[in-house]
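Inspection log for the structure reproduced underneath, given as structure tokens.
Every protein chain except one is present and positioned as in the full complex.
Residue numbering begins at 1 within each chain, and the chains themselves are lettered A and B in the order written.
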Amino acid sequence: MSGFQTNNKVISWLDERLPIFSMMQHSAIDYPTPRNLNYWWNFGSLAAFVLVIMLLTGIFLVMNYSSHTSLAFDSVERIMRDVNYGWLIRYLHMNGASMFFILVYVHIFRNMYYGSYKAPREVLWWVGILIFLAMMATAFMGYVLPWGQMSFWGATVITNLFSAFPVVGQHIVTLLWGGFAVDNPTLNRFFSLHYLLPFVIVGLVVVHVWALHTVKSNNPLGVEMKGEADSIPFHPYYTIKDLFGIGLFLMFFLGFVFWAPNFFGEPDNYIPANPMVTPPHIVPEWYFLPFYAILRAVPDKLLGVLAMFAAIIVLFFLPWLDSSKVRSAKFRPIYRQFFWLFFANCIFLGYLGGKPAEGWYVPASQIATVYYFAHFLILLPLLGKVEKPKALPASISAAVLKEKA
Amino acid sequence: MADSATHAQPSSTDGQSRRDFLLYTTIAVGAAGTAAALWPFVHSMNPAADTLALSTTDVDLAAIQPGQAITVVWQGKPVFVRHRTAEDIAAAAKDDTADLRDKAADGTRVQKPEWLIVIGVCTHLGCVPLGQKAADPKGDFGGWFCPCHGSHYDTSGRIRKGPAPLNLPVPKYAFTSDTTIRIG
Partner (left out) sequence: MRKLILSALTAAGLFASSGAALAAGGGEPLMKPGFSWDGFFGRYDQAELKRGFEVFNQVCSNCHGLRLVAYRNLSAVGLTADQIKDVAAAREVADAPNDEGMVSMRAGRASDKYINPFPNDKAAAAANGGALPPDLSLMAKARVGGPNYIYSLMLGFKEEAPHGVVIPEGKYYNTYFPGNAIGMPPQLMEDLITYSDGTKASQEQLARDVTAFLNWAAEPELNERKSMGLKVMIFLAVFTALLYALKRQIWKNLH
């Protein structure tokens, strides 16, 4: 509030009635940010940037998309071939989805490494998981819209999962389908919800930033900002750093869009949906593969579904499962090793999710699934008690000065 | 790169303008890039290739008798093709000097006098005027009558009475043979 001053009469008139300008001054310009953030802190703003790209490209795609089963596939091909720059808008949207998940996964792992989920940031962490869940629902429904073979069969497999629930299972599935199988009613409601959920994500992101601004950012040392020496104003330091990050990210993202636009996709989705013919390997999009592996690892249908949901629900409890008083892995040499092991295990689970459920992949998935839960339920609670962390610096500025010396 | 912030006064103005130059250059490049990035979205709203491909329509005139008219669709709009009788042509030519709201000589509105081709959309508020079928009212001037607000068009498609401001427009067309035309 105190930072904002202007001689401009129009701006002060407006600001007295709706404090946009003083809010911008407080939250985006003067806002105190730790001076020692590294580039792992760019990924939040990158994710927000991609959200904007997804909304923009999505809205323009809808101008030409038809959500009836007899028209959907061809309407997407019309976008690709006849609409001016339609191919560009479609490939931006398609690859943007993969980028969104890459960025959010890096962001989540960053939080796990530096303990950004610990007090007082538990609610911030929870809102983040809600965003992740909304992203997964949005992406799942979005993938159905082109009505290719993978769209149809992916929708069939995942909606069928809900039949695992006793008594109400089949009713839930029929409710989801709006019929006796995935068909036109299903496609149309997925279209409606796919358009809706991104705006729910925008709302959640606003709450996420609000929660962040209440507790302020964590930093690589995991030591809270204590005084003015520890912080710098967000503008110009982090505005320019975030813009630079966006420049780098765009080169990565557009490299795929212009030269390998189908790298993350499945060829089968260029075949129109055929309810009579199942593709030999049904695979979800790559960002779902770790959860798909966990689902298939459990031989029981219901327990597999529960394990898959549990893999995400367990994240809500992370602030309490991790009993260590120290936030950052920088000062937790043992936890650091287990973090990388966990990371490798997640990659391994993703790899296994893309393989058929045969041979050594089966026991491997089961071990990897057990390890996933063991990390949260056994290792973290134990480590906090057993580990001897390194000495923390007195403050951020003390650490920064020490480095300069 | 010299640390201009800690040097003595004389070079700080150079440092300041160097700083500004980089900032302004970056802003300019960024603005240009953003505009270039937004153009594909705007242009995607322009007619697509398949729409543009349907921008011409071919019409076979052979079966249309004198006094008859047909309606064809061109670019989503109705087009009236009337095979005018000698009386129609004479009436149109006679009124070239009448008090016309939208002055136009009949000769300038046709390529062959017996074929009148106009877009069948009333220039008032867009209804399709009546007069194509034999039993339709043709208005006081033997051409077309728009039932929405009472505009009367003559045998050259010119507005004669009622609220419409302009004559029925003549689309671009060409005779591809004696009995066929291509509109658009």
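Going forward, a residue touches a chain if its C-beta (ideal position, glycine included) is under 8 Å from a C-beta of that chain, and two chains touch if they have at least 3 such contacts.
Values in this document were obtained by computation on a predicted structure and should not be read as measured data.
Screening A:62, A:200 or A:271 for touch with the missing chain picks out A:271.
Taking the complete complex into account, A:87 is the one of A:21, A:87, A:162 or A:195 that touches the chain left out. Only one of the listed residues, A:77, A:122 or A:387, touches the absent chain: A:77. Across B:54, B:86, B:125 or B:166, the residue that sits in touch with the chain not pictured is B:54. Touching the chain that is not shown, out of A:119, A:206 or A:344: A:344 (per the contact rule at the top). Residue-level contact of subunit A with the missing chain is found at 35, 74, 77, 80-81, 87-88, 91, 232, 236-237, 240-241, 243-244, 247-248, 250-251, 254-255, 257-259, 261-263, 267-268, 270-271, 280, 286, 340, 343-344, 347-348, 350-351, 354-355, 404. If you put the missing chain back, the residues of subunit B touching it would be 1, 3, 5, 19, 22-23, 25-26, 29-30, 33, 36, 49-50, 53-54.
By definition in this document, only the chains that are shown with their structure count from here on.
Between subunit A and subunit B, the centres computed from C-alpha atoms are 48 Å apart. Note for the complex: subunit B touches subunit A at residues 40-41, 43-46, 48-51. Subunit A makes touch with subunit B in their complex at residues 56, 60, 63-64, 78, 81-86, 88-89.
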